[in-house]
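Just one protein chain is left out here, and the rest sit where they should.
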Amino acid sequence: MPEVEQAPKLDQALAEVAAEMAERTDRGDVATYIPQLGKVDPKKFGIAAVTNDGRTLVAGDADQAFSIQSISKVFTLTLALGNVGDALWKRVGREPSGNPFNSIVQLEHENGIPRNPFINAGAIVISDILLAGHQPREAIGEILRFIQFLADDETIIIDREVAASERATGYRNFALANYMKSFGNLHHAPELALGVYFHHCAIAMSCRQLAMAGRFLANGGKNPATGHSVVSAERARRIGAMMLTCGHYDGSGDFAFRVGIPGKSGVGGGILGIVPGVASLAVWSPGLNANGNSKLGSIALEKLARMMNWSIFAP
Amino acid sequence: MPEVEQAPKLDQALAEVAAEMAERTDRGDVATYIPQLGKVDPKKFGIAAVTNDGRTLVAGDADQAFSIQSISKVFTLTLALGNVGDALWKRVGREPSGNPFNSIVQLEHENGIPRNPFINAGAIVISDILLAGHQPREAIGEILRFIQFLADDETIIIDREVAASERATGYRNFALANYMKSFGNLHHAPELALGVYFHHCAIAMSCRQLAMAGRFLANGGKNPATGHSVVSAERARRIGAMMLTCGHYDGSGDFAFRVGIPGKSGVGGGILGIVPGVASLAVWSPGLNANGNSKLGSIALEKLARMMNWSIFAP
Amino acid sequence: MPEVEQAPKLDQALAEVAAEMAERTDRGDVATYIPQLGKVDPKKFGIAAVTNDGRTLVAGDADQAFSIQSISKVFTLTLALGNVGDALWKRVGREPSGNPFNSIVQLEHENGIPRNPFINAGAIVISDILLAGHQPREAIGEILRFIQFLADDETIIIDREVAASERATGYRNFALANYMKSFGNLHHAPELALGVYFHHCAIAMSCRQLAMAGRFLANGGKNPATGHSVVSAERARRIGAMMLTCGHYDGSGDFAFRVGIPGKSGVGGGILGIVPGVASLAVWSPGLNANGNSKLGSIALEKLARMMNWSIFAP
Partner (left out) sequence: MPEVEQAPKLDQALAEVAAEMAERTDRGDVATYIPQLGKVDPKKFGIAAVTNDGRTLVAGDADQAFSIQSISKVFTLTLALGNVGDALWKRVGREPSGNPFNSIVQLEHENGIPRNPFINAGAIVISDILLAGHQPREAIGEILRFIQFLADDETIIIDREVAASERATGYRNFALANYMKSFGNLHHAPELALGVYFHHCAIAMSCRQLAMAGRFLANGGKNPATGHSVVSAERARRIGAMMLTCGHYDGSGDFAFRVGIPGKSGVGGGILGIVPGVASLAVWSPGLNANGNSKLGSIALEKLARMMNWSIFAP
């Protein structure tokens, strides 16, 4: 395979990727275990890039909001690290799990300490941390306002129907929360931590909004538009490392292998991708692959990263 | 924490790191399950960097050979990919294992397909692939010559005593090999694949030699001195991705989080690190941490990467 | 060891065993994970036997009520088999678990079907079955009345404080119930099935009452006093077989090996033992061994069975 000599312009690349994805027929299956998510049109595809030098480029359905689901875990982790610092790592590990996203087996073998903050169990602990000193409603509000702040967009909302749908059917998550509680690794009642969890997963954003919200991770922890620091440069690097090793559940190794940039997926079909020093990306296609990650979203990012020579493993 | 504004010169950084490591008293424990490895002086510390622009810089015991052990898996993977291409991935996965390096549990649950080529089971399958059409002696010779070629150094040898020591005590590896054979995922007799495996793990190299051998991975697949291609740029990126997600056993996430560069460790206390576009690194300190990775080696690379702003997750 | 030639009289044997147990100092630890149970005096010891020929013999604290906990699972299983017959076995297995009583790992690997009705997960499914067409209050009442009927004693009650204590701290059981619900193996809301479960575990009985309640199992399914059939002879045998293979959690094999009679233990320190054709036994000593079974209770039954030549494995 000939290696890229010169990367194309980003707007051309996005358009080309979007056009190719529009023709794909094998788009994966839309998640149905949260009934509300099963209603989404599988033919949707959107992509957006916000560059460190201030450009916002989009293609496809980039302005339609979708349920960001687990992508929200990047933002709750960031917020929780701000609140409690590295003490957080006493309650959550930072290793890939080697198991499906909703596995409970690992918790039994490791005394209720989830392997990382991006599997469900880990994110529920993060929600529990964000509850400290708050009512669930306040903690949820804090998370939403943080994401609105990062995206510079106060129109972002929580889809209450999705949150209710998750609560009504989320027995596996209730099991995880109660199980960790039995080890003392939740400080609040399981239903309170889950209340926070279900609501932040139900935040609805467009690709454009999501790429905006991820800017600080592509820019050493600072909002490139204002220069204001969200997190330290070291913390931004570390969150990126965790996205790379754990951001795609039990398909994280494959995503790193194929795409080569830090990313975080959600079962709503979205993926947030970070190209350090260059751009924050968001892609959305509702159909999922066998590991529960957006099928076309993964392929689109693989193509884009190759066209633009964006792999962090490239010279 | 103040972020680095200007990276120091590399030779200064290496000297500073080596000096600091020399003063450390908590150096971890030398591996003793291979009796021959237990004889090594735990006070040794060496570090070497070979830059893409042709410099070789060293500090400490950088010219003393040590047993590279699992670091050799980077080179056998490279060789096997050259032999059979991506068909290799039908027999080995590419996900982090979420288990210790010598775990057999995962194999039972996943039908004898090891999770990645860097855990023992995966590397034994790679050895089996390298046996195709060969006697063990020939396959071992091919591996050694490949590493000599990469390092441009024909003095590199296999330590036969270490190989014999591993064979005499490597019951866990015999178990893994026989177990995979029972699933049909070895094509040769287990003892033949293990013969290759034990010998490539017993290759002895100095930090200088090891950093030389890793040059192609830091330089897009090409030897920076000659410009000759070892692997394609894409394959070099992918091997780097696999090192990052799987290179430190069940401490891979932590290494990515702290150090932020692709690396591969061995129980002999060595680590090979790759800074894409910049340099190939090797560090050696025999004492190990709880995950079986060089304790001071990890700390040294963390310091060096921070000083030089080398994290691949940095802008 | 000389084999018994002539068994002593049962009343002498009970007295001898009780006297010996009174002198024991290593009595195990009282369960504390249900706070209410931790308040019991560890020096208590009671034993009772009700023979098929109509005698009731007791020694020690045989008339003091204790929390029967998991022993109640014998009675709920009997009741549920009466309600739904062998269809029950589609939702619960009948194999020993090979895991601690509250393990969740097995459920993940076997799709939410618990291994047997005597581990917690299995008993929660049984509670769910008993809920069919009922309010929890009614189902709890039905269980209590069934046990009162078996023991011919309407004074048996549920200890509401124990039930409340279990509900307040039973996160592991909430996890199990929600986990099975996620597989569709609970038909009612987890908290309803658990409401039934926590209450039947909190039934308080004395050794005398418990031995009375077990009579039908020692007598081919019939109440020996009245001749009325509770279950068929085949079902009585089968419940006995299940007690032998699964009645002592992950110590069932050891209990069969040492004692050799069907038994069911509870973390309150009670054990119900069945000698087919001969007698129903109950023993109580609050301190537990490593497997969560009554330490002195097991030893007492081992001695008694040996003295009376009661092993079902004896000629």
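Going in written order, the chains are labelled A, B and C, and every chain counts its residues from 1.
Methods note: a contact is a pair of C-beta atoms (placed from the backbone, for glycine too) under 8 Å apart; a residue touches a chain by one contact, two chains touch by 3 or more.
Given the structure is predicted, the values throughout are model-derived calculations rather than measurements.
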One chain isn't displayed here. Which of the visible ones does it touch? B, C
Among C:R24, C:H134 or C:R237, which one is in touch with the chain left out? C:R237
Out of B:D11, B:D29, B:E108 or B:E154, the sole contact with the unshown chain comes from B:E108
Residue in contact with the excluded chain [from C:P8, C:G82, C:G184 or C:G277]: C:G277
For the chain that's not shown, point to the residue among C:Q36, C:N52 or C:Q148 touching it. C:N52
What does the interface between subunit C and the hidden chain look like in terms of residue numbers? 1, 3, 52, 93-99, 106, 115-116, 218-220, 232-234, 236-238, 240-242, 244-246, 250-254, 256-258, 260, 262, 276-278, 306, 311-315
Considering the entire assembly, which residues of subunit B contact the chain that has been omitted? 103-105, 107-109, 171-172, 174-179, 181-182, 190
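Criterion: only the chains that are shown with their structure count from here on.
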Comparing centres built from CA atoms, which chain ends up most distant from subunit C? B
Gap in Å, rounded to a whole number, between the CA centres of subunit C and subunit A: 48
Where subunit A and subunit B are represented by their mean Cα positions, the distance between them in whole Å: 31
Taking each chain's centre as the mean position of its Cα atoms, how many Å separate subunit B from subunit C? 55
Which residue numbers or ranges of subunit A touch two or more of the other chains? none
